[in-house]
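Quick one: the structure is below, questions incoming.
With one protein chain held back, the other chains of the complex are shown just where they sit.
Presenting chain A:
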Amino acid sequence: MKPMQRLFQLPVTAVNLVKNAQTPEEAKSPVLSPDGGQQTWYNALQSDELRLLRTPDQETPLDETAASSGQTQPLRHDDLKEMLDSNKDSLKLEAMKRIVAMIARGKNASDLFPAVVKNVACKNIEVKKLVYVYLVRYAEEQQDLALLSISTFQRGLKDPNQLIRASALRVLSSIRVTIIVPIMMLAIKEAASDMSPYVRKTAAHAIPKLYSLDPDQKDQLIEVIEKLLADKTTLVAGSVVMAFEEVCPERIDLIHKNYRKLCNLLIDVEEWGQVVIINMLTRYARTQFLNPNHNESLLEESAEKAFYGSDEEETEEKDEKEEVAALAKRKPYVMDPDHRLLLRNTKPLLQSRNAAVVMAVAQLYFHLAPKAEVGVIAKAQVRLMRSHSEVQYVVLQNVATMSIKRRGMFEPYLKSFYIRSTDPTLIKVLKLEVLTNLANETNISTILREFQTYIKSMDKDFVAASIQAIGCCATNIGEVRDTCLNGLVQLLSNRDELVVAESVVVIKKLLQMQPAQHSDIIKHMAKLTDNIQVPMARASILWLIGEYCEHVPKIAPDVLRKMAKSFTNEEDIVKLQIINLAAKLYLTNSKQTKLLTQYVLNLAKYDQNYDIRDRARFIRQLIVPTEKSGVLSKYAKKLFLALKPAPVFESPFKDRDHFQLGSLSHLLNAKATGYQELPTWPDMAPDPSVRNVEVKEAVPEWTRCSSREKRKEKVEKPFYSDSEGESGPTESADSESELPSEMESGGGSGSEEGGSGSGSEESDEGSESGKEKKKKPEKIKVRKTLPESAESEQSGEEEKSARKRKERKASSESSSEEEEESSSESSSSESESEEESESEPETKKKKKISLSKPAPKQPKKEISLLDLDDFIPTPSPQVTPINNIVSNSLATDLQGLSLTDSALSPTMISPSFSSVKTYELLHRFTGEGLAVEYCFSRQPYSLDPHMVAVQIQFSNNTDTEAKSLRIQEPKLMSGMRMQEFPEIEVLAPGETVTVVMGIDFCDSTQAANFQLYTQTRKFYVSIQPPVGELMMPVFMSENEFKKEQGHLMGMNEINEKLTMGEKCQSDHAIVQRVTSAANLSRVPCGSDREYRFAAKTVASGSLVLVTVVTKEGMAAQLTVNCEKMVIGTMLVKDILQALSQ
């Protein structure tokens, strides 16, 4: 049969060959080549390319090939069919490759459908894959035939191998054939409860496919989505949220229960999923939390009122005011812990390599974070600008919008927006926009200098944009208006017409603001009418002259004369302005211009453009008094010479932030299909308890894992998430047992466990315990670096924490926990290599946590968060402040352990302890019985590593209850931030209460001023930190110290000679004095005459190194090395004083 076919075909092709003898590619037809099977498919492609290249004789042959292809193509396809029918896989593969190549080029291969679909069950994987590709492409067109393949996939869905199940589901759901909707639905439902997370992921992918095929399935699909949302593996999370976004973005209620899990899993989800999740969570947060920036504006107003309504005024009016103020005060803004969780867990993603992820985080911060925290995204955005120009384009669009709202954020990066001549024009214009937005009084001179170089560029569009930018700066910043104007006037003599034209337009706008002083500029511009040809510029000049004809009474009529002469040759906009000019002149100076006006109007009357004719007719009626002239002509002068408001330069990016940043809609400044509006903040926060999850299985899980004492080195377990909570059973935990990665990661016994295939339960345990193990080596390493000298400090710290505990009267539960914590800490530092002794208390601790807390899945830091959440459902009345203190300080303690948030390079150690000095914040008398003291606890502040923890102690010396003690309206220097302590509801008479708050002093000793409110009174207080409290100790070795000191020479080094005080003789005394003066830690040193100390500033992390060298007698030399010279000098002074006393 085959040779026969070939015989049949031969003549036809031969005929073709004869017919288009000049197209030799026909000779390459696979039919003719004797070994068509062996020929690689891309030969065919090359011939195609050749056809395109052979342009000269393309005209006729192309038509002919097109005509003949009608005959030849089926033939070719017959050949392919034959190959597909053959028994040899290699032939099939060859045929499929050619077919796919055809599809890729956009050629129609649909008539091969029956032949191809037969091979769906082919054994060869590659053939199979290519058949799938073909099926997905053409099934929609050949629905009936496509049904033939369905059974194969259904069989695949039952395959024991998860990958085969997944791929079967993938293809099945990609075939857009409506008849199989029920089958798909069934398959998706089944796959959604598959053991393998990979299959579940595929199910999540299939949901939007089915939805687009048949939207009626929505309700059933939402059920599946709900189920998959509860999935705890990172593999599924991104895909299911994507499905959620496509199918039911309005069902925000489905997210509640999964919110915390999503936040915690986020960092381990693959990049693309992260983008989708972050964008969704942004919308979610907007519906669930309160606006963190809302209270600021509201408070300002009410506080103002309260301020003026002074205390003495005992009028009714005051009561009213107080009511208003109280309304605002009743709810001081406390960020929902879940809100905080989201912000904190997304922040590390700013370091992602994926620009889309970084952008997603940036927009989340922009839309959700308190003003003070938004700044962190600027650096990452600037980094993205280094990327491909397309990325740069999108990022700049967003930066342009952000820079309008929060200019300060990008100001430090001003220079990163400078323009290079090699940038594409699109980018240049956007950078200009940003530079314009960033311009203010202080930097305008540098920006203008920069703009000046831009004006000379060869890229004329860009030059025009630069001139506009100058105009924009001139309008926004009054100080430079004259400079800009002068500069622009100079440009009027530029040789390039475009530059001149653009300058004219901008000058026109600027002059409108203050025309009187600039008649000489107008005169200058009048002269330009002879030369400038650009219509817009001519029109602008004419308008200016007309508008301000009173300032240039002599020139204006002359200009009109000239214009009248050239009227017929002008562009339409110029003509309209000539008519306007004529009308205005007629009204002001009719004696000179009457005839000219008449002439111009007559010309206009017969103009081709009806706008101009209309205008002429209208104006004639208005200005020329006739017997019929109406009432209006009386007002003609008012109409034409009315004062016009100066134009406002408005950035095209203004108010664009009502679109979610980073979205397509934002970029286009138009709502794209499927765009979900960013909801406005709610006035009242919805019930936060909806997000509480009952974790029943979690408790047994913990006990189980803690009961198992397996010693094995887990090399890697959920990345990053060593302290990041909920990831409890990660994907590996649920995943099927045959994963080799699981084996490898599990190491020794883990691999057996994985291999045994005993289901998810057991591997679950494995990963759980492994995770725990993993934390240990890390910690030990850190501890190892502690030298002997630090050990004493360690114990000192313990002492302190113990004492503090007593002070605080902490609730027994959490204090015992703390004890547990510190004991484990000390044991780890003392018995460095002994894992056993260390792990035991730790597991014990965990058990404890799991028992005492309802949702104990997160170890370490997360606990504090959940604690807070459990104890304070935002403004709930039954909260006692004591709990807050405890959990706060617990958090601090825990944090010292977990080593997560500190941003230090040399290992940060807990502060060395020395006697804590208390300062008075509010004296008993001024405070009317309320005494407030503060001290710097020298503990790292848990909520923000850049803040100094300030411990505040309230004591109520009156015999009435003091109620709702809180901080409001901090008046901070720029850059300083403050994290208030939670409101103290009630302070009973005689009681004392301690709270911790954080202040970011920005490494300056400027006082933080704020108001302390009680229910009845307010007090202006301020906290001024001694310079020594602005730092936290760091540990370093002697060598490191020397090296760092070497970096900080010259300007950064301050030397001072001193005589020691009498009591300062012993080593101990010196160390003690220095450490009490500043929060430093001792660095080991070989010489016994030398004392070294090191610390870092809290806010910026700059190193502070202190050396004291004792000399003969009482003399000594003090050296301080610090990048921040101010800090250095102040520190020298303080230590000097401490030592010489």
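Observations
Going forward, a contact is a pair of C-beta atoms (placed from the backbone, for glycine too) under 8 Å apart; a residue touches a chain by one contact, two chains touch by 3 or more; residues count from 1.
We take it that contacts and distances are computed from a predicted model.
The UniProt record for the undisplayed chain lists the protein name "AP-3 complex subunit mu-1", from the options "Cytochrome c oxidase subunit 4", "DNA replication licensing factor MCM4", "SUMO-activating enzyme subunit" or "AP-3 complex subunit mu-1". The omitted chain makes contact with just one of the residues A:270, A:571, A:980 or A:1056: A:270.
The omitted chain makes contact with just one of the residues A:114, A:348, A:553 or A:682: A:348. Touch with the chain that is not drawn comes from one residue among A:212, A:609 or A:1137, which is A:212. Although one chain is not drawn, the whole complex shows that of A:193, A:389, A:490 or A:1137 it is A:389 that touches it.
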